[in-house]
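Only a single protein chain was left out; the remaining protein chains are all shown in position.
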Amino acid sequence: MAEQPVRQSALGAARATQGPHAAACLRALPAASRFSFRGSPPEAETAGVAFGVPFSLQSCRAHQTEDRAALWLGPDEWLLLAPEDAARAVQAALIRALGERPYALIGIAHRNTALEISGPRATMVLNAGCPLDLHTSRFPVGMCTRTILGKAEIILWRTASEVFHIDVWRTFAPYVWDFLIEARARL
Amino acid sequence: MTGPFRTEIGGRIDRTRRIDFRFDGRLYSGHPGDNLASALLSHGVHLLGRSFKYHRPRGVLGAGSEEPNALVRVGSYESRATPNLRATQVEIHDLLVAESQNRYPSLSFDVGAINDVLSPLFPAGFYYKTFMWPAWGWRRLYEPIIRRMAGLGRAPTAPDADIYAQRYVHCDVLVVGAGPAGLAAARAAAQGGARVLLCDEQSEFGGSLLSEPDTTEAGRNRLAWRAATLATLAASDNVTLLTRSTAFGVFADNFVALVERVTDHLANPEPALPRERLWQVRARQVVLATGAIERPMVFAGNDRPGVMLAGAARTYLHRYGVRTGRRIVLATSADSAYGVAMDLHRAGLTIAAIADVRNEASGPLAAAARAAGLPLRTSTHIAATHGRLRIRGATLARNGTGAREKVACDLLLMSGGYTPTVHLYSQARGTLRFDESLGAFLPGGDTGILQVAGACRGIFATDVAIADGAEAGTVAAARTDPGGAPQPVRTISVPDSGALLAREAPCDRRAFVDFQNDVTTKDLRLAVREGFVSVEHVKRYTTAGMATDQGKTSNINALALVANERRMDMAAVGLTTFRMPYTPVTFGTLAGAARGNLFDPIRQTPIHAWAEDRGAVFEDVGMWKRARYFPAARETMAQAVARECRAVRTGAGLFDASTLGKIEVVGPDAAIFLERMYVNNFRKLAVGRARYGLMLGEDGFVLDDGVIGRLAPDRFHVTTTTGGAPRVLAMMEDYLQTEWPDLRVWLTSTTEEWAVVSIQGPRARDIIAPFVIGIDLAPQAFPHMAVAEGTILGVNLRIFRVSFTGECGFEINVPADYGSDVWHAIMQQGTVFGLTPYGTEAMHVLRAEKGYIIVGQESDGTATPDDLGLGWAIGRGKSDFVGKRSLARAAMRDPSRKQLVGLLTSNGETVLQEGAQIVTAANGNASIGHVTSAYFSTTLGRSMALAMISGGKARMGEKLLAPMLDRTHEVTVAPAMFYDPKGERLYG
Partner (left out) sequence: MLLIPCPYCGPRPELEFTYAGEANISRPAEPESLSDEQWAAYLYQRTNPRGMHAERWRHVHGCGRYFNASRDTLSDQFQFSWKPGESPP
């Protein structure tokens, strides 16, 4: 009988490690549980309590605790992030809390993968392909949104003044990684 | 050696360092701060190129990006060469290699110059009129010859070895142009607290401050003011300064494209640096301080080397320390020329004559020139010039009287007044007005988000331009902070100027209006005489204002001539449209990093690496890479596909279907929603069952298909075609959000959540059954079109009993990160059963044997479900679904519509070409349909085809003809189902 399958990251080993860099560091983030929560504000409020992180009702804002985060992606859509081993617990808690109320909870742990870019020139690297104004006055810490990087769609979330979390569909992740490495080399 | 025409002191060059560079193979020297034109002029070299059409010797006309003549090719390797660069903008360095263009065998002796002698034969539009016969002659004879004889530089033949980069940037105030007005605007905006970006196309900031004498009219020291302003800007955190950066395009909402030339001026740039960088700037406010360009005078022989714009000679003197000649004639219709004459006079050059076409030369500058004893002649024009590779003299003539005088000179300077550089303003859709006193079009005003300052709006005096720029900067900064104090306003108005537009120019085949395209006054008159009324048409017929300089020096003169010829006002004649780019932009800059593996994202499935190891040949399907076939040693594609098909029919095949689009449809109203989107019934679909779903557009034509499984009463797993996934999701969202917002259902793309391993064939069940936990796969328990959730090898599993081959098959969905290991485990397990990986090519053959359509291959956006034999899928008794109303149109039920059928060639071997037209024996000229898919089927031992044929269903058994390149083949119409028509294998 075959062995238990092992998760293989979409970024692969070749792209997951990068040494320190004065302008911007890139690293693949560890596997996580991810859900797309869809529903109206009342359901979102209940779900936030069950999840342990309130869902932002303000557009383009994320809330987080130490190991969980809820990112506003649309007026009825939030991306939930939690540790890899918390998937069943999260699912169970939300199902229990919401009962028969209308909502959708979809597991997307494998659809997306995440990487992080940090450093004094991280915004400049991102702006090689992202058309948004990333000045802290326009894109403050805690802001999150779907947007474009080059020819890929990404979710961009500023977790600290010089740190950005990028969530991206798995098949676009190598492109995003290579694009950022290329952009960093051309500063 | 320092060039003999270099001044002893002064200029912005670093005389302590020498730079050696090559031009046309010869070594020359210059200094840091020089460009190619200034360095060559310092050696007395004026001849820099040959003209486009007549191959006339040409020299440097200007001193900046407006230069039409001195175009050179730079770079010694094909992979790094750039043609048509303006020598006036090419900075020299120790490894610079430049060449003149459009000459053979050499610049001073060019056989193409015969065209100049023959020029009476080549008026405007000559090729439209002349090369009419024979019909084949244009393509094979005339065009190749004309292309060789006429033209600008030669395009490089090797792929571009340079690197390019791009960047988006945002600012409160973008200031374009760093002359006096631009510098003042940037400083004022920065002091107002705005985030400022200041760019200039030149190698250093300053614009006209670098070209003019030390002190302004008001006694301000130009360079000291420049240095102080720059120091303030450099010390501000909120200011970004960009030299060598041309704003070449302005788009909606203050989106401005700049190209920064990062390394071209360096002999040994850092290898990682891009050659050029595209800056895509979004500015809340823009201030254009783009200056003005001097107009040439139009007279016979105004194009010889040594004929130059007056302001350019002044720039070479003050900025580069170069005397452009020794003995000078000035031809002018504007007061500004007298300032230049005084400058050159003070620098020790001889002013041989000043010919002013105006009847009077008043104003302080002319008075100063008179006082200095300069030989000023009013009512005088240039009748002719003399010399071949360099001007030797000019004939001056009194207006009207015919009195002539020949004056020897080695430099003839022209000043026809200044044309404000309104290109960017016009691109921003600002409206222009014609100002008679300036003889130029001026910006009509402020657009609310974009202002104009300085010479660009007709304010030429440095001190006034500085004040004007400062006001513009203050206003711009204030507008970005609407909550601030009362909004400041602009107070400075545009003064009159004493320039006269040269509307009465001689009609002469050597009086050039557009130097770059060899367009003369004669050509323009001819065009008007031949009935070209609109300036846009005159431009296209004569080519005036085209090519790399886009008429920067010629447009206004050309318009003036057209206006004169048509006895109209300039304002009524109007302007040709200003389009981007302001100066040519390399393709590399526009492409940026999007080359090679960054051209597009390359989407690979979790099983890609395995397939690559296995030697798969891939094909591109959208951005996806899909394994097409897996050749064993020395196998051809046909052999591999035959082997893969055989394995599926006799044992089992394994197929990577991960690219299939997947959408999870969840919510209490999910079934209702799917009923409206698809033609099928879904409300009655039981949990644990799946159904073939067919989606139409509202026009009734087939848009997409897939299998839809019900996992729970409120949860469906929908699959789409690989290419259709984003389109289907967008269409579903559109209906859900805008037509039926009351439905409580949500759509989520799960295409990438699941890796899909499809196992097909009579042994499929035996291979996977041991792995699958929690699901009974026996035929009765898990029949065709069943779906279930369980686990496989300990990971989550969604399994579908479906088939795109006609065999018993299963689609195993596992979380994508596990896809590779699960595939591997099944492959290992299946070895003893002859499990064979197969690719998309075998998949196509297998499905065609069963007559299963591929949307986009059998259908082309005009096929109804009935046309494709899929009418059975339409749910009975449904009151509505997307596309239903259109199906009710009479035309949609016309029996002569093209319908899906099979075609069998009579010889059984020929594989018809996909796309081949089908005709009847009775009428071989009228196509009645076409082949949509054709393959050789190993299973059948013969070729087969699917086709869309007019009235096809009623033609079973009919013989038709398929004309192909080799010969016409006879085909017989057959049902679109070649294999297992009863479906016994499918349900087994």
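Note that the chains are named A and B in the order they appear, and that numbering of residues resets to 1 at the start of each chain.
What we mean here is this: contacts are C-beta pairs under 8 Å (C-beta built on N, C-alpha and C of every residue); 3 or more make two chains touch, one makes a residue touch a chain.
On a predicted model such as this, the values are computed, not experimentally measured, just so you know.
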Which residue from B:350, B:586 or B:886 sits in contact with the chain not drawn here? B:886
I'm checking contacts with the chain that's been left out. Which of B:733, B:776, B:894 or B:909 qualifies? B:733
Kindly state which of the options A:6, A:22 or A:148 is in contact with the chain not pictured. A:148
Contacts from chain B to the absent chain lie at residues 251-253, 255, 280, 282, 429, 698-699, 730, 733-735, 737-739, 741, 879-880, 884-886, 888-889
For chain A, enumerate the residues touching the unshown chain of the complex. 59-60, 73-75, 77, 131-132, 145-148, 153
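Basically, only the chains that are shown with their structure count from here on.
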How far is the middle of chain A from the middle of chain B, if each middle is the mean of its Cα atoms, in Å? 33
List the residues on chain A that touch chain B in their complex, please. 1-10, 31, 36, 38-39, 76, 102-112, 124, 127-133, 135, 138, 150-152, 169-172, 174-175, 178-179, 182-183, 185-186
Tell me, which parts of chain B touch chain A in their complex? 163, 165-170, 195, 272-274, 277, 280, 282, 593-594, 597-598, 600-606, 623-624, 664, 666-668, 744-746, 748-754, 770-771, 793-795, 814-818, 820-822, 824-825, 828-829
